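With one protein chain held back, the other chains of the complex are shown just where they sit.
The block that comes next holds chain A.
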Amino acid sequence: MSFNAFLFQALNGLSAASGLFFVAAGLSLIFGVTRIVNIAHGSLYMIGTYIAYSIATKVGGAVGFWGGIVLTALLVALIGAAIEILLLRRIYKAPELFQLLATFALVLVINDATLWIWGPEDLLGPRAPGLTGSIEVLGRRLPTYDIFLIFVGPFVLWMLHLALAKTRFGRLMRAATQDREMVGALGVNQAMLFTGVFALGALLAGLGGALQIAREPATLATDLIVIGDAFVVVVVGGMGSISGAYLAAVIIAEVKALCIGLGVVNFGGFTVNFSKLTLVAEFLVMAAVLIARPYGLLGREQVAVRSVAEPEEPLRPATAATKIAGLILLVVLVCLPLIAKNSPYTLVLGIDVLIAVLFATSLHFIMGPGGMHSFGHAAYFGLGAYGAALLVKWFAAPMGLALAAAPVLALFGALLFGWFAVRLSGVYLAMLTLAFAQIVWAAVFQWETLTGGSNGVLGVWPSAPFDSRGAFYFLTLALAVLGVFLLRKFLFAPFGYAMRAGRDSPLRAEAIGLDVKRVHWLAFAIAGAVCGIAGGLFAFAKGSISPETIGVSRSIDGLVMVLLGGIQTLTGPIVGASVYAVLQDFMMRSTEYWRALLGGIILLLVLAFPSGIVGGFVKLISRRKTTSKAAS
């Protein structure tokens, strides 16, 4: 690549950076003040593209386009404010990360609402009036609109800086980012502040979306792509730092542009297609930054938020009632093939649910007792699934061997990734795990010669004697029960206690001789291995495995299952996984708008049971006990 071509790609990167910056800045501001990781931020961006498209095409002309951009930003800000007032405000007191569940539900609802209003086709907006031309830069033609975008980013950055430094609202925001309890104690109306911040964040997302319509079509896939990129940018730049967000947006966009620009390069016999490395490169940058500077380039260590959630009850062995209920459930599950003789689909669903239970329980193992909120549990699922499938594909391995290899490969992956992850905590740990999962995903997606790329691996069917559906169901049941039982056993053993000790008070744990990082690292590895079994079973249950089944959405599914059931109870993930898997299956079959329906149900559950289904149930019982005690 010539130097001129290199510079030209760098300019392209700068114009892409502006769009990234708008979303990331909004996300960062919202997180800084409210401590909510707003997964729906990409959805707000997506709405921005659609609204701007509608205004630009309906009104037309310069007024429709430029006026539309301003109007869109304001409308999206209103939507953001409405979300905060109607939904999030009700659950600030819920356990940490529970808001995440709510914003995920919003992603589902908004996506389907957009589908309903605008339809499934991609919509390409008009070109920007006044900026339709292009000028020659370095011997190539660069659209003037891109040049405009290059300058919009820094301009908005400057405006934000002024607003944060000079206005009362800006000062309050900075204060709340540092210590929101103190801001509350000083008599600031927190509700107003939170709504304002949410509206501002949404405004930036809407603006970013609206500005894109002249470059890229509005599509329904935007939401998750944008939120993934925005997470990376925010974490690389440092949570809560606006300048950091811009710096990171530039770095990420430049790295991507550079990869595309490099194209296919020969290294003495090795051919590397860099344009296919864009996905891996982005997450490698993030992983590298987090390892070198755990709080991002311009970020500072997060002040621990004094938890508003209710503290956890001590772990008690299962009561007689729970044991009997578990036994009955087990008997029903064993008899399921008999009960459901006439509906073979029940067994397929049963296998799905059991795999989901194993997946969610292994995630809960590190999330609950370990206090490590992994956003990338799909990595170990994927390693297990691909490990088993590739053994079958390349070495025609028997199923037994392939299934045994699944947890081993996942274990090694978890040992490697976990070693880095346990050095961080909170949101940074979450984001690093997400980055690792994306690296696994991108490697699988882009290493076509080994993994078959987007087509995946086909023909991974169970061998005798498990080649009938009933037999495979029993195998899945046995492994799921064994996995759940072992994880539970570990939690009651000294190791599980040490995990919780390290989570409750790292200071005290170290002071009684515990190596907290090592304990959490091994916990990470155990969870990864068990999750690998779930992945291996999944590959054989479906007969195939493809990259889309191990993507971000699987990691998020796991989070939703754990939070839905209740993170503070051991039965929570089992109930959460079952409910979620059955609901998803049922709705996907019954309506085109299953996402909205599922999102709506999650929202209802979030509002009704802020500590999860099982958590809510437990609380209800204990409340009844205390009232009956008080009465007598």
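Simple rule for what comes next: a contact is a pair of C-beta atoms (placed from the backbone, for glycine too) under 8 Å apart; a residue touches a chain by one contact, two chains touch by 3 or more; residues count from 1.
Here, contacts and distances are computed from a predicted model.
Asker: Consult the UniProt record of the chain that does not appear here and report its protein name from "Multicomponent K+:H+ antiporter subunit F", "NADH-quinone oxidoreductase subunit H", "Sarcosine oxidase subunit alpha family protein" or "ABC transporter ATP-binding protein".
Answerer: When "Multicomponent K+:H+ antiporter subunit F", "NADH-quinone oxidoreductase subunit H", "Sarcosine oxidase subunit alpha family protein" or "ABC transporter ATP-binding protein" are compared with UniProt, the left-out chain turns out to be "ABC transporter ATP-binding protein".
Asker: Just one of A:120, A:187 or A:314 touches the chain that is missing; which is it?
Answerer: Answer from the full complex: A:314 touches the omitted chain.
Asker: Just one of A:128, A:183, A:336 or A:498 touches the chain that is missing; which is it?
Answerer: A:498
Asker: If you put the missing chain back, which residues of chain A would it touch?
Answerer: Residues 311-315, 317, 489-490, 492-498, 500-501, 503-505, 507-515, 519, 522 of chain A touch the chain absent from view.
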